[in-house]
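For reference, the structure is listed below as structure tokens.
Excluded from the complex is one protein chain; the other protein chains are retained at their positions.
Take a look at chain A:
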Amino acid sequence: MFDKPKKEAEKPAAKASASPAPSKPAPASSSNSGQTTTIGASIKLNGELNGDEDLLIQGQVEGNIYLKQHNLTIGEQGVIKANAFARTITVRGTLTGDLNGVEKVTITSTGKVRGNIVSPKVILEEGATFKGSIDMDAKAAKPASQPAASAKSA
């Protein structure tokens, strides 16, 4: 169900309280060793994603994504309708929702984002598409204890 980019799982994958739920344990790799869990292009998740490791999404996710102190990457094939909270967020695919990046949010040249961003540092590469607002107040991007912590506005 999940791609296996590098090694077999040492820890459970990012917890997905999703509908439909994964039918078997999700192979994933741990992030503390610098590895990243991948949600493959054929996966559709509907619900809330919590995790303690880095995550790359190439599939479709609807809901909220909460990676407390980790990095979230939306791959070029990723299509996300979700609010996301992570240490850094990189969007190479398509995302509709609010983003809260504790350190940084990057929208690459292939990225398309519609929503609001809260982060002290926002990088928009040439060719990126973005519509919404950016809160560049460093004080605004505080870690939250609950998922879906991104700011609502505009």
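One rule holds for everything that comes next: a contact is a pair of C-beta atoms (placed from the backbone, for glycine too) under 8 Å apart; a residue touches a chain by one contact, two chains touch by 3 or more; residues count from 1.
Just so we're on the same page, contacts and distances are computed from a predicted model.
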Name under which UniProt lists the unshown chain, selected from "Amino acid/amide ABC transporter membrane protein 2, HAAT family", "Septum site-determining protein MinD", "Ferredoxin" or "Class I SAM-dependent methyltransferase": "Class I SAM-dependent methyltransferase"
Contact with the hidden chain (one of A:Glu48, A:Asp98 or A:Asp135): A:Asp135
Option from A:Ile39, A:Val61, A:Ile74 or A:Leu124 whose C-beta touches the chain left out: A:Leu124
Residues from chain A at the interface with the omitted partner, ascending: 121-126, 128-139, 153-154
